[in-house]
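Excluded from the complex is one protein chain; the other protein chains are retained at their positions.
Now for chain A:
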Amino acid sequence: MTATAPAETAQQTVRQQVLVLYLASSALDARVVGWSRYDGTGETHPTTGDSDVPPYATGLDALKDGWRLFQAAQLLPPAHGHEYDVSFLKHEFFFEKLASVTA
């Protein structure tokens, strides 16, 4: 067997791209009511108030487009005496894609 030396190429590595979707209920196929994006490749710079149009209509649509779910908000009962309080958005789902970049 003969070993072949690899050609001199730039090193390929992966970076995480993160999509956070806020949904209208705890169901993953509920409609998107809020969204944030963070790009570990540094190629895009999403920020506050940069779009009025959600990237997907539902959480399920993000899965269909190749986003991998890695965290979903827990369902927690309200604290006694605070049942009518409103605060943070409850139905938060974190997705990722891994993108190849040249190091």
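Rule of thumb we're sticking to: contacts are C-beta pairs under 8 Å (C-beta built on N, C-alpha and C of every residue); 3 or more make two chains touch, one makes a residue touch a chain; residues count from 1.
Simple rule for what comes next: contacts and distances are computed from a predicted model.
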item: Name of the absent chain as recorded in UniProt (options "Phytanoyl-CoA dioxygenase PhyH", "Cytochrome c oxidase subunit 2", "Urea transport system ATP-binding protein" or "Formate hydrogenlyase"); value: "Phytanoyl-CoA dioxygenase PhyH"
item: Absent-chain interface as seen on chain A, which is shown; value: 20, 22-25, 30, 32-37, 46-52, 54, 84-91
